[in-house]
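Left out: one protein chain. Kept in place: all the others.
The chains carry the letters A and B, assigned in the order they are written, with residues numbered from 1 in each.
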Amino acid sequence: METFEVRTTSRTEYVEITRQVCEIVERSGVERGAALVCVPHTTAAVTVNEHADPDVMSDLMTALSSLVPRHGSYAHAEGNADAHVKAVLVGSSALLPIEGGKVVLGTWQGVFFCEFDGPRRRRVTVQVLACGAAGR
Amino acid sequence: METFEVRTTSRTEYVEITRQVCEIVERSGVERGAALVCVPHTTAAVTVNEHADPDVMSDLMTALSSLVPRHGSYAHAEGNADAHVKAVLVGSSALLPIEGGKVVLGTWQGVFFCEFDGPRRRRVTVQVLACGAAGR
Partner (left out) sequence: METFEVRTTSRTEYVEITRQVCEIVERSGVERGAALVCVPHTTAAVTVNEHADPDVMSDLMTALSSLVPRHGSYAHAEGNADAHVKAVLVGSSALLPIEGGKVVLGTWQGVFFCEFDGPRRRRVTVQVLACGAAGR
């Protein structure tokens, strides 16, 4: 398993991590399989969506903030309950297929780290799984 | 990795793909493992939910449309920002366990392709992962 760091600079923010993930997969030497990208955090998430127009991810962050308001009738005393809810809705991991030693992504797809309670130093882990002997 | 095509006929629509996924897994010869079902698109998604009553998936599509309205204050100029947000909420992949050479699904579970910006020709990929030598 490999780990890399992401530094965020505001409370909500997305950071593209496609390059880091692809490099780890290429270094692994795995020809066919899948790459599990995880955040070991509970107020951040990982997703796969459009990387061509930055407005798309920015609209996503805005839409999430209107779905899950920052100040609501939350019991959690730290004031970041909204960040936990957003993290669950987006998900703490993504699994990407590997073929020919490379991550398979659609033309418009990129991998994104989503920060919901920054700014912070965050970590992302990548575990590369091979298809296995029986995988023809 | 195998790929198959899904054709959608309206803007939002779900298409059951359980049979195609199960056939690919059976052809793979993998006895124990997991099947990674992905859409290489950013305005479509994959999910696992009830296949017995079509009203369930249809209610899901309606509920998503009321959570994420088509026309909001989005920055993305293509007019399909809502479709990207829905795709992230549902997710671009599903991972299904394989045991005894077959996909393991609950009695009521089916695998569904979700279209949020059709009609289009779409692709679905399936990567079959074996448990591996150390998986007892």
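Points to keep in mind about this one:
The rule we apply is simple: a residue touches a chain if its C-beta (ideal position, glycine included) is under 8 Å from a C-beta of that chain, and two chains touch if they have at least 3 such contacts.
This one's a predicted model, so the numbers in the text were calculated from it and none came from an experiment.
In the complete complex, the hidden chain is touched by one of B:17, B:81 or B:130, namely B:130. Of the candidate positions A:6, A:60, A:105 or A:128, contact with the unshown chain belongs to A:128.
The set of subunit A residues touching the chain not shown comprises 1, 28-31, 33, 36, 38-42, 67-68, 72-78, 81, 84-85, 87-89, 91-93, 95, 125, 127-133, 135. Contact between subunit B and the absent chain runs through residues 32-34, 47-50, 53, 55-56, 58-60, 62-64, 67, 89-91, 94-99, 104-109, 129-136.
The rule we apply is simple: only the chains that are shown with their structure count from here on.
The geometric centre of subunit A is 19 Å away from that of subunit B, both derived from CA atoms.
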